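Below you'll find the structure I mean.
All protein chains of the complex are present and in place, except for one that has been dropped.
Moving on, here comes subunit A:
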Amino acid sequence: MFFPILGRVLISADFWQASLQFAALLLLPALGGLLSERSGVINLAMEGLMLIGAYVGVMMAIATHSVWLGVLGAVIAGGLLALVHAIVSINFMANQTVSGIAINLAALGLTNFLLPIQTQGQGIRALDDALRLPQLHWGPLANIPFIGPVLFQQNIIFYVAIIILVGIQFLLFRTNIGLRIRAVGEHPHAADTAGVNVRLVRYACVVSSGLLSGLAGAFLSLGIAGIFNQNMTAGQGYIALAAVIFGKYTPVGAAAACLVFGLGEALSPRLQDTGISANLLGTLPYLLTLVALVGLVGRTTAPAADGVPYEPASE
């Protein structure tokens, strides 16, 4: 009973399409978190940054009648909220974990507070199709059986996420800027001595995490769901952070981790037909993670200066 159903699920395009979509949704905040952590700033705020992006995206799209201005608003809102985390962590050297959690709580409270005001307590309607991020159809490629729906009929942000993944992998490991980011995260004093502006690099990386998480929020509300809901991110920002660590702080590794989470997320409801408890299946993404961590990934090491505020005069 179990294996025939598993087999049927694994060869269905619907399953892979959903898995990749979930993975892409996690990938954007994971890449953002990765940049922040690589530069030495712990970032737990992706959850809140995504939520604020999802909210502002929908509200801007409705207000301006343009989905693209909605996306822009989401990205900027994420960036601004991340700027708060940057100021608190970098300038004021506050505890970065606390700051991240405060931002998540603030984003949840703020959206819960604003939503009923903007909708006069009526609850938000679904967005018109014109205000949603388009699902792309890559012409004849989209019609290939199996591969077409899985790879060539995804939302536009899916492809943007892949481009950003390649871009950040290249940026971090093939460019001067990437070298600086990594140096700042590993040994800020040495980087400072070599003439790198530690704080500027960290600011840029933390704000980027906000831009990317905001984009993920827009992907969720304007792309996938077509509506905003209270707490609709439902912890995915935290899963993204887990993907960063699980992926050994590399973009490609994080992407692979996001794929594992995405597969688990799509697999668990589809296996409910086997008669296994839904509660048990709900733990599947996390069981997969444990198995992968023990079996494949091994030890992961955070950047040496991760979470340590930089004080030039302290040595």
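Heads up, the rule we're going with is that contacts are C-beta pairs under 8 Å (C-beta built on N, C-alpha and C of every residue); 3 or more make two chains touch, one makes a residue touch a chain; residues count from 1.
Just so we're on the same page, contacts and distances are computed from a predicted model.
One chain of the complex is hidden; its UniProt record names it "BMP family ABC transporter substrate-binding protein", one of "TetR/AcrR family transcriptional regulator", "Cell division protein FtsA", "C-type cytochrome" or "BMP family ABC transporter substrate-binding protein". Only one of the listed residues, A:A74, A:A102 or A:V184, touches the absent chain: A:A102. In the complete complex, the residue from A:A63, A:A190 or A:A278 that touches the missing chain is A:A278. Taking the complete complex into account, A:F22 is the one of A:F22, A:F158, A:Y203 or A:Y249 that touches the chain left out. Where subunit A meets the chain that is not shown, the touching residues are 12, 14-15, 18, 21-22, 25, 84, 88, 91-94, 98-99, 102-103, 105-106, 108-110, 112-113, 115-116, 121-123, 125-126, 220, 224-227, 229-236, 265-266, 268-270, 272, 275, 278-279, 281-282, 311-314.
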